[in-house]
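Down below is the structure, laid out as structure tokens.
Here we show just some of the chains, and they stay where they sit in the whole.
Each chain gets a letter, A and B, in the order it is written, and its residues are counted from 1.
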Amino acid sequence: MRDVVEYGHRVLLAFEDGSHFIVSAGEDSFGTHKGVIDLSKLIGAEYGSALETAKGEVFFVMRPRFVDDLFKMKRRTQIVYPKDMAFIIFMMDVKEGDLVIDAGVGSAAMCGALARSVGNMGRVFAYERRKDFYDIAKSNLEKWGLLDRVELKLKDISEGFDEKVNAIFLDVPDPWNYISNCSKALLGSGNLAIVCPTTNQVQKVIEAIESENFIMVEIWESLFRKYKPVSERLRPFDRMVAHTAYMIFARKAEKRRKEI
Amino acid sequence: MRDVVEYGHRVLLAFEDGSHFIVSAGEDSFGTHKGVIDLSKLIGAEYGSALETAKGEVFFVMRPRFVDDLFKMKRRTQIVYPKDMAFIIFMMDVKEGDLVIDAGVGSAAMCGALARSVGNMGRVFAYERRKDFYDIAKSNLEKWGLLDRVELKLKDISEGFDEKVNAIFLDVPDPWNYISNCSKALLGSGNLAIVCPTTNQVQKVIEAIESENFIMVEIWESLFRKYKPVSERLRPFDRMVAHTAYMIFARKAEKRRKEI
């Protein structure tokens, strides 16, 4: 089985110095610090193989992972970090075939991750009220080949949600104002996830959640530390990300008692 | 749209004190610290609704998330923690339709997570050499409804892998002995992920990876901290998990230069 680059494939070019780029295999040429690359030469190259720039510098022809896309994406907003993104989707239990709301979309990093997780049979309803973000989101989702799984809406969520879904991801400056709307849009036992950068916001969100139909409330934060990959001097890198967001999770349940 | 419990559904019973149980809706009854529950009464109950035990204690009828399954699963081995599991699958870029190798399977926690990620069209080739672990793994995957996506093999990986795959997850005591086999089994630009509990193991793995056809090597560890969900006294819980495993990632590429 040969797995080769075809015309139009998005390709990650990885240099030996650790730098990398994402390009589109086709007619153009692409300039790097290691020399120019004729992008038509990528076509037919095997994934994982080594090629050379015009200057004779080696690079590897790789499929971009979604995590690579995130680091290279066009953005106008702060995005959810990969380290948090994976955990959030796991805790929200998003899986093949699910219906999910994403609000607000921003640059669509999380929207793309959700779209991958719901698969071909699932659907993401993505709310964004700013036209400029909506346009960037659309362009990013299109590039990643995920737009057909997403219903992108230019709409303010203060008007409520139009769908009933398995899970909702909320990333807005004032999430406490939409907890009630989230409760209405979630199917029974559905999952809500919220991200906030400040402790003050978390406090307000928890207060709002307490008064609505939610149980199993959890608040998390994550610290990821990277090590230098040198076997004889193994140690962490000197610096790391100290803070991205607090992650809040809750599940929809009718708090009022019913008789059996 | 009413979403109700049917006969045979696996159901999470969540009490207001934070305790929860996973049961099967059917003829049996289930004893808890809050009184006995007649499991036939679950049938027809709406997900997210509240019911009562024989003693009149309220509980909520919830769909178990995969993360809930992990905390209740039968196990004979240390499992990969959810906090690491989600990140590993993200970095391995596992998605709908992928072919993945999982070795060794252990209790099948990671195997289940991979099976969910590859979806109906994907496939996990799961290697386990111990019959007792193999049996537990099979039983867990069956319970989770994921066995049809997994080809479970009672086989030692020192004999090599039988497939060509997009990604490999390696969780064995001596991973450095199988790096070469992993390189052979991975498609070009495919993803390798390895977990090790000790720094000595990481050192050996990095040394082995350096001498094989891998690039983009990264080593990570994660710390997750949980907060008490009390808005007027927001603070982390007193204790946390300090260490689970170092996570090592690498991508298959032909290090030898080819001429364009």
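Keep in mind that, in the parts below, a contact is a pair of C-beta atoms (placed from the backbone, for glycine too) under 8 Å apart; a residue touches a chain by one contact, two chains touch by 3 or more.
From a predicted model like this one, the values you see are computed outputs, not experimental measurements.
Here 2 identical chains are displayed in place, and the whole complex they belong to in this file is assembled from 4 copies in total.
Here, only the chains that are shown with their structure count from here on.
Per-chain Cα centroids separate chain A from chain B by 20 Å. Residues 1, 3, 12, 14, 16, 20, 41, 46-52, 58, 60-63, 65-67, 82-83, 85-87, 89-91, 93, 95-96, 116-117, 119-120, 164, 187-191, 199, 202-204, 206-207, 209-210, 213, 215-232, 234, 246, 251-260 of chain A are the ones touching chain B in the complex.
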